[in-house]
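Written below as structure tokens is the structure these notes are about.
A single protein chain has been omitted from the complex, and every remaining protein chain is retained in its original position.
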Amino acid sequence: MLRDDYEMIVGLEVHCELSTKTKLFCSCLNEFGGEPNTHCCPVCMAMPGALPVINEKAIEYAVKAGLATNCSIEKNSKNDRKNYFYPDNPRSYQISQFDKPLCYEGFVNIDTEDGEKTIRIERIHIEDDAGKLNHDDFGRGSFVDLNRAGVPLIEVVSKPDMRSPEEAEKYIRKLKSIFEYIEISDCKMQEGSLRADVNVSVRKKGDTKLGTRTEMKNMSSFRSIVRAIEYEAERQVEELEKGNTIKQETLRWDDISGRTFSMRSKENADDYRYFPEPDLVSIKLSDEYIENVRNSLPELPESRRKRYLGEYGLTEKAANFVTSSKYYSNLFEDSIKICNNPKSVGNMIMSDIARIVNEREEEPEDIKFTGKELGELISLIDNGTISSAIAKKVLEELFIEVKMPSTIIKEKGWIQISDEGAIKEIVMRILENNPQSIADFKAGKDRALGFLVGQAMKETKGKANPKMLNEMFLEELKK
Amino acid sequence: MEIVDLTVHELAEKLEAKELTSEEITKAYFNRIKEIDPKVRAYISTLEDDAINKAKQIDVARNKGEKLPKYAGIPIGIKDNICIKGTKTTCSSKMLENFVSPYDATVIEKLNEEKLVYLGKLNMDEFAMGSSTENSAFFNTHNPWDLSRVPGGSSGGSAAAVASNIAPWALGSDTGGSIRQPSSLCGTVGLKPTYGLVSRYGLVAFASSLDQIGPITKDVTDSAILLSIISGHDEKDSTSDNNPSKDYTKSLINDVKGMRIGIPKEYIGEGINEEVKKAILDVAKKYEELGATVEECSFEAGNYALSAYYIIADAEASSNLGRFDGIRYGYRTSKIESLDDIYVNSRSEGFGQEVKRRILLGTYVLSSGYYDAYYKKAQKVRTVIKKAFDELFEKYDLLLAPTSPTTAFKIGEKTENPVEMYLADICTIPVNMAGLPGMNVPCTLDSQGLPIGFQLIGKAFDEETIIRAAYTYEQNSNFRESKPSFKGGKA
Partner (left out) sequence: MSISKEEIMHIAELSDLKISDNEIEKYKKDISEILKLANEVNNVNTDGMDETIGANQKCNAFRKDEVKNSNKREILMQNAPSKEDGMFKIPKMSL
């Protein structure tokens, strides 16, 4: 934890790969993986004489991103060259946007312990991704694969509005969720389609001037982002307390040692010499175009949240949680079509499903089953076929293999015992074996009832209908 | 008349009439290349086997009565910065000495559709940076009118080849005058089309906002023919114009009556050789005789074109040439201890002096702290130049000017002083800055027997008026009767 007298200032540049069919400037396949250098052509390999032509879908997706994050859209935009030499940058310039980004001045809201907080977005611009460098373990060389070179990216630049690693994580999750909702990116951090450059500075509380910031580039997991911000803020405070100053520099976060390292970069080589890209013409977007894109946006999380609170009566907490991810939200909506029990579905997503996802170190998008299965599962509880204890076990099974819950419980023999005769038999047997509990109950110890029910559940491996058990035990005990 | 003396439209007639075969024409050219090219040195590489095979195939098709494009089987020479799939495209640079292009330029696709036959690739200044072809990393090309002199540049190989009858026509590229100036020095017709009329896809970029491919031909008719073949919208070049293509041969009309021609006085003032000046005024007189009105006008903004041009062209070049890093293609140094060496040594060894000079200057004007004073300012000056042209074209249909301030200069004469060399393009650069079309038309010889050409500058996408005026002049004069002498040894 950061010392009380300091605060950290965090700003993020989130890079998100757009899920267009083709690359930004050529007609090559935009797809993760593939044999090296097979999603390539003279344009993305920067052959002499080859020229870029913009993919109209990429522009549309970027405008969608802007509209969904409350940005203004630049009607007179253009592309600029950013010049630097690196083996994954085949043209030796990235085609990005400098002074006329497609989208500017937006915001998103995140939930914090102190309520809702607004994180301002400075700009969203469009640019192309670099290729991939592979390094072999034997030190023989490095290898350049240009399949990713030219994949369209949007870069979302926030204002330095975050004050903790948790806020940074929430902000990225919020962007991720929005971009998933509007279907412009698969936002898979493990595949690098969502990455962030993290800017951190610290200052004494009460100071209004920003401290010198350091930057950590290309972070691609929530865990490392949180750890890196924590570490870096503390390191800066330590430096300042020692009387040192902070050097503005780019750092590398090392996940294994859990610390940042100074990147030895070529001195003076950070002058990108931006200038307007002469191989492309300007991008002029009409009001009509922008309105059409706006009208094509699906229902956004904010609106779904309100609907869940009103129409479905979810708690604030459940509505927030379920809408935090498109995958949860879609799972929710698909499930209630089948079981018509929004509260139970919401609770199951928020508690059991979220817990399992966490344990498996996965993300909501990794969930393989759908509303069809979850809806049936809730129905099975509601009609008394299974207990909620069994439902949890079925859920675990669903994460392993997608099958209909009714099939799973049949195969596993988990159908709830609701037959009055059978329950009665069990109740009588348990009472016979536990005379002490009967005495306790009669002496006014209510806990004894819970014990007896527990014994019955244990005996039936959770299959007995708990409600019936309860009633029957009470009936017998009161005799 | 020998085969190689004929223009392309004459060759096409003879092919059509079956008086000649494509094979005969192609072989005549290769024989002539063997005889003359050792003196002129226009070709970097020749494609004899491919060319003769293709010519034979076309003859077979023609004999079978197959429907062929009008100019099928006619040979052509290509400047060595235009990509032909499977052949070397060197840009006259050590950097690309062994580079085999994996794809065809759009203009080459168009020539393929027309079934033209490629004679070979023509010498140039390295990456098209120069005005004398002396910046070729391989060898100098010599001016056929006087072998001790330069052919101009950067398309010096293309102009010298056409002037020497070792190519019936050729493609060049023009960033600041690289088609027109060598055409003027070699006595060929050279057209720099309006920016956007001809696709740049597959032209190795020098300065993206200025480069244009265009024809270098023996006469105006051939220029109109070749322009009709290579022009038109290309979806692979974002800066390519969207209008449908035109048939420019319709503008081959011998009539300039009523045409309004302006001569900017700055173009015939200081720094222009007296004989050149006189020749231009004679051309003006001729146009008046033919029924046009010719009037002196002012084009002050043109004075600043050169300075703005070198800022913009070099800035774009410094970035365009960044891709030559020794990783995917091109020269790679043998001195490698680190990754950095691949970049720095490959580039330092692979690029020639002039190219490096321009990369350095271009980097300087874009670098932090200088951008506004140079690049941004130059882009504003460019707007001033465009506006000045717009104003002139409210009054005139065409502008008449010299193409080159002097006739061909001696090899080695200007190599030590880059700025003096840059002045060779003083008359052609404003046209590129404004994206306008301009044509060199040969008109006479100076007292040393060297060609002088004049330049016609038109409105954007109005190549028709240029072609019409140039054709009219040509029909009423006799430059084509003069032939290069191949005199003078190597300097």
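In order of appearance the chains are A and B, and numbering begins at 1 in each one.
Methods note: a contact is a pair of C-beta atoms (placed from the backbone, for glycine too) under 8 Å apart; a residue touches a chain by one contact, two chains touch by 3 or more.
Nothing here was measured: the structure is a model prediction, and the numbers come from that model.
Among the residues B:T239, B:N320, B:Q455 or B:T472, only B:T239 touches the chain that is left out of the figure. Among the residues B:A55, B:V117, B:I280 or B:I359, only B:I359 touches the chain that is left out of the figure.
Checked against the full complex, the one of B:F138, B:Y304 or B:F486 touching the unshown chain is B:Y304. With the whole complex as reference, residues 98-100, 102-103, 195-196, 209-210, 235, 238-242, 301, 304, 306-308, 310-311, 318, 322, 325-332, 336-339, 341-345, 347-348, 351, 356-357, 359-361, 363-365, 367, 373-374, 376-384, 386-387, 417-419, 422, 435, 460 of chain B touch the missing chain. The chain not displayed touches chain A at residues 20-22, 26-29, 35-42, 45, 47, 53-59, 78, 85, 87, 133-135, 139-146, 266-269, 271, 273, 276, 278, 280-284.
Here is the rule we go by: only the chains that are shown with their structure count from here on.
For the pair chain A and chain B, the distance between C-alpha centroids works out to 56 Å. Within the complex formed with chain A, the chain B residues making contact are 81-83, 89, 91, 96, 99, 101-103, 105, 200-205, 207-209, 235-239, 315-316, 318-319, 322-325, 327-329, 339-340, 343, 363, 366-368, 371, 375. Taken in their complex, chain A has these residues touching chain B: 42, 45-54, 81, 83, 85, 87, 90-93, 142, 144, 266, 271, 273-275, 278-281.
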